[in-house]
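Here the complex is missing a single protein chain, while all its other protein chains stay put.
Up next is chain A:
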Amino acid sequence: NRWRKLRFLLLFNRQGKLRLQKWFVPTSDRERKKVIRDMIMLVLPRQPRTCNFLRWKDLKIVYKRYASLYFCAGLEEQDNELLALEVLHRYVELLDKYFGNVCELDIIFNFEKAYFILDEFLMGGEVLETSKFAVNVSMEQADTLQE
């Protein structure tokens, strides 16, 4: 079973508060709590300018800090770390484009939007649409549809 995909994506801040969690494989509540705790403990103490990759159990962990938020992804064995880093970056760009200079508060108060944007971009742990343009079109459409 050489799957190559994201297992989970977590957003947490420097104080270790979780802001978003997305699980791409069925994960029990207990396991989720453990992963979240371990990731926060693993990533927060890392020095700046160290490398963005870690090993944790049989997963590769790719993380990057944007302002006050850490974006942290768990990858399966064969996945491409550099590209995963750009998955995180593209997600930040999409949030940025939608909210306009996104900050942590945007994600707190519009958590459902953050989830929707993520769904437009990733599905089942695979990249669904890499075009920034296409994702934003569908988000804007959604916003106009509601009226």
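Observations
Heads up, the rule we're going with is that a residue touches a chain if its C-beta (ideal position, glycine included) is under 8 Å from a C-beta of that chain, and two chains touch if they have at least 3 such contacts; residues count from 1.
We adopt the following convention: contacts and distances are computed from a predicted model.
Its UniProt record calls the unshown chain "AP-2 complex subunit alpha", which is the correct pick from "Peroxisomal acyl-coenzyme A oxidase 1", "Aldehyde dehydrogenase", "AP-2 complex subunit alpha" or "AP-1 complex subunit gamma". Chain A residues in contact with the hidden partner, per the touch definition given at the top, are 2-4, 21, 23, 25-29, 47, 49-55, 57-58, 77-78, 80-83, 85-86, 89-90, 98-99, 105-106, 108-113, 115-116, 119, 123-124, 126-134, 138, 141-143, 145-146.
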